[in-house]
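Yeah, one chain of the complex is gone here, protein chain that is, but the others are all in their spots.
Lettered A, B and C in written order, each chain numbered from 1.
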């Protein structure tokens, strides 16, 4: 079972994971990661921009690589775009497999690639000193590149 | 939020993970692994035996080590004992953290230790040729020891 | 323009007049864009797609009438 989506509205991960688990009868384990917008000091909102012709096809290509690399029964990969508030889910990746190592590693692999090699641009709306707020683009972090390098073997 | 349990009845992971996620306000990510009894050829049931004075204290000690080793906001670790049928959940580990690497690695760490260093004994009820069934103890696997060795650094 | 390149351009999309005689190339594109944006584009981390397909080498851009050129800054990470 393969379910890859870009969503422009708030979603509830629990409503995706239940049916996904049910759809993979006979699984040995299912690993799920849900990322949420953190309550960082002064951050009022997060906006994710994507580029339609590349972003969703890129997620499908990533899913293809995960199915090649790990022995999976199913993969769910859902990513938000648009404006989100702190506490809202941004991303949900769930992998079902006969063995736990494949399920856990597939989620780890997909998350590292979604975070630093997928076509998303993020900006934060931060409160300013004068009581207003401003948007700031988020730059790539060194940590993301080193996470990604773990898979290049 | 720390929630460590041994259960002798069927449980629904979704009913644990929702409240666990809610209880860790401000998390950046939550990683969850759910293990289920596989539908292996001829396996009718799985029984997990534990030794009361060691098993739950051992899970608490494992949780202590996970909190020391990773930067976690919360850890849920629930394990079944008793008889289970194929498709029933055996184990659910969920870790909430500010950053995904801590959440994913903590789940991986706890699962490796629960699988090969926690005080559980498993046997399977398997169909025999004559139409009856027999219980067989499950021995440790080499893979479990190599999984565990990854954390010894 | 995606990400912060849209801010430099002060727009998410710009319509460019095309030279009549030949396709638009990389130097022609930069000349047609606001200078703050044009200066940023040589950053090797900036990728270019034409009609949704990434170019292996943006300097070899050849665009005609109706083509959509996407200017893609580095993605944001975690």
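The definition used in the following text is that a residue touches a chain if its C-beta (ideal position, glycine included) is under 8 Å from a C-beta of that chain, and two chains touch if they have at least 3 such contacts.
It should be emphasised that the depicted structure is a prediction, and the values quoted were computed from it without experimental measurement.
Asks: Who does the absent chain touch among those shown?
Replies: So, taking every chain into account, the missing one touches B.
Asks: Of B:11, B:67 or B:119, which residue touches the hidden chain?
Replies: Checking each option in B:11, B:67 or B:119, the one touching the absent chain turns out to be B:119.
Asks: Write the list of subunit B residues that the hidden chain touches.
Replies: 49, 51-54, 115-123, 137-141, 143-144, 147
To be clear about the criterion, only the chains that are shown with their structure count from here on.
Asks: Whose Cα centre is nearest the centre of all Cα atoms in view?
Replies: A
Asks: From the mean C-alpha coordinate of subunit B to that of subunit C, what's the distance rounded to whole Å?
Replies: Chain centres of subunit B and subunit C, defined by C-alpha means, are spaced 51 Å apart.
Asks: Starting from the mean Cα coordinates of subunit A and subunit C, work out the distance between those two points in Å.
Replies: 27
Asks: Counting only residues that touch at least two other chains, what does the list for subunit B look like?
Replies: 100
Asks: Mark out which residues of subunit C touch at least two other chains, giving numbers and ranges.
Replies: Correct list: 78.
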